[in-house]
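One protein chain is absent from this view; the other protein chains keep their places.
Let's look at subunit A:
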Amino acid sequence: MIWLTWRQFRLQAWVAVALLAVVGIVLAITAPRVFDLYRSTGLSECTGGCDDLADAFRLQASTSAASAAYVLGSAALLLAPPLIGVFWGAPLVSRELETGTHRLIWTQTISRGRWLAVKLAGIGLVAVLAAGLLSLLVTWTSGPFDRAGDFGRITPLLFSSRGVVPLGYAAVAFVLGVAVGMISRRVVVSMAVTLVLVALVQLAAPFGYRSHLVTPATGTGTFSEERAESLWIDQGRNVTIKMEPLERGSWVLSNETVGPDGKTFTGPAPEDKCGRQGSPDKCNAWLKAQNLSQKTEYVSSSAFWTLQWREFGLLLVVAGLLSAFCTWWVRRRLI
């Protein structure tokens, strides 16, 4: 059965190896320069107040091919689960059902449950290993960028393409594809449905449950004109102020600038200070006098590994439940 699983899977496996090799080679070529810059700018040794060094690193690194490789690596990890679900998971059972070969294979001396178990375990393991290898490579080579950039690895887009969660997403996507293929019994239909569902699973984390897996930090900061990231005054003289996050590279869940009453500050800005008769200095002086403060809720980048393991555990549980469903379905329902 293991031989058969490999024989039927080897084409897809070689494609995966080729794609992994491409990403690997690109990262291997660009990584030395990234780490050189990381050291030469002093960012690698920096332990506190590193913003200037980070800016220096970004300025130099963004012009090199390494920057493109960094995007490529992250994108590859976000694309891997949908690809695994669509090309490895969805056709696994649906192709057998569509071509009628399930009647050939299930009448050999092997139970349907065992047939599926070997396929799920074998290909699932390869999927997890492939995602793990890619994640290791990308997490490592992206380290300097993640540290220097405004978007830390705790932020939604990067979080799903770093650390151990990609392994969990690969497992869930694969088993989800298998389940969809079993139910729909059509290869193309199951591939399309799997693509949508895996994308939804990937979106469900940042927009749904991820922030509930850890206790976000709440913080308050005082208003100062240097820390204002943006300041808008519209036609109706309503003021919208957004302050810099308290921690660089953290995942900001909410960020408001509030007045003394604790409510979001909206102005109105007086015409003679911030309007046509006013000046930036007058306006700033007025703003300072308003007793503004920043109220923010965020997930600190120090929570990265805690959150990684919790989300990974959750995804493993989901993959396990989906596998149990598939086994039940193939034994009891698929007839």
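Everything that follows uses one rule, which is that contacts are C-beta pairs under 8 Å (C-beta built on N, C-alpha and C of every residue); 3 or more make two chains touch, one makes a residue touch a chain; residues count from 1.
Note that contacts and distances are computed from a predicted model.
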Its UniProt record identifies the chain omitted here, from "ABC transporter ATP-binding protein", "Assimilatory nitrate reductase catalytic subunit", "Copper resistance protein CopC" or "ATP synthase epsilon chain", as "ABC transporter ATP-binding protein"
May I ask which residue of A:Ile110, A:Leu125, A:Leu200 or A:Val317 touches the chain that does not appear here? A:Ile110
Return the single residue from A:Leu4, A:Leu78, A:Ala192 or A:Val252 that touches the missing chain. A:Leu4
Residues in subunit A touching the chain absent from view: 1, 3-4, 7-8, 99-101, 103-112, 114-115, 335
